[in-house]
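Complex shown without one protein chain; remaining protein chains in place.
Moving on, here comes chain A:
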Amino acid sequence: MADRRKNLTGQTVEIAQESERQFMEKHNVSSMLKDVVTKLLANRPVDPLSFLANYFRSSSSDYRIDDIVMKAVQTLTSTHYSRPVFETNLITAFQLLSNSKLSKRLRGMNGAIHKQVLQALCKDVPAPVQEKLLKKIECFDHEAISFSIFRSTVFTCFVLNDFLTLSKSLYTTLDLQRNGKAQKTLCQTSLQQLRESLSNSKKDVHRIMESSYNLGPDTLYSVIDKAMSENTSQGEYYSHDQFVIEASDIFLSKVKQLH
């Protein structure tokens, strides 16, 4: 009542008097919040806070990302590739990138843009590994990228990232003294076992059974036990980087060369 009376008398304070709902609508806050919560739930990122922070940063006008590549990368990284919404993100990113301007009249994604995306996705991958990966999956600058190529290459980058995380933790397991010197025999045997399992070329379900048997505790134990007993490289070590690179070589052997 008091407010209304004031309104009638002086119109200068009108801005302060708008209701909460009006304020929200005026700045489009409610739809934005709704949007971000929907996205958050769909993507379920590992770190929700940084996801929110990124979202608001990119939507605030000061920081608006003009670079399409960065925008696409952000869309792609917003969720883990195992989640269903990743497929949607892939399509969104592909559409975004397909809209990039190549020349005066031409829009689309070419090999150069594709490469930028892959590099951004592999920024944490050690340089030699990244180089080998790109050699396999990058396209020439002038080539047009179809969705299936885009999808599989992006997917490979994501899986490689996870693979590297795993191989790092494997090294920590193997590095018993925690001094960055894991025994060479041990490393080689483990990697060899992995390599053999992956090189199994059978097509059917037997391959899966055999491979998982090869990597099971029993087989692993007997293989390591044998290798250790005829230990030829006593006192030799594998460094962290060396191990990770060798492990990723195994991974890369499963990546097809684009042609």
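Rule of thumb we're sticking to: a residue touches a chain if its C-beta (ideal position, glycine included) is under 8 Å from a C-beta of that chain, and two chains touch if they have at least 3 such contacts; residues count from 1.
Assume contacts and distances are computed from a predicted model.
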Would you mind picking the UniProt name of the chain not drawn here, from "G-protein coupled receptors family 1 profile domain-containing protein", "Nicolin-1-like isoform X1", "Metaxin-2" or "Trafficking protein particle complex subunit 10"? "Nicolin-1-like isoform X1"
May I ask which residue of A:54, A:152, A:188 or A:242 touches the chain that does not appear here? A:152
Over the whole complex, note the residues of chain A touching the chain we left out. 139-140, 143, 145-146, 148-149, 151-153, 155-156, 159-160, 162-163, 166-167, 169-170, 173-174, 176, 183, 186, 190, 193-194, 197-198, 211-212, 215-218, 220-222, 224-225, 228, 247, 250-251, 254-256, 258-259
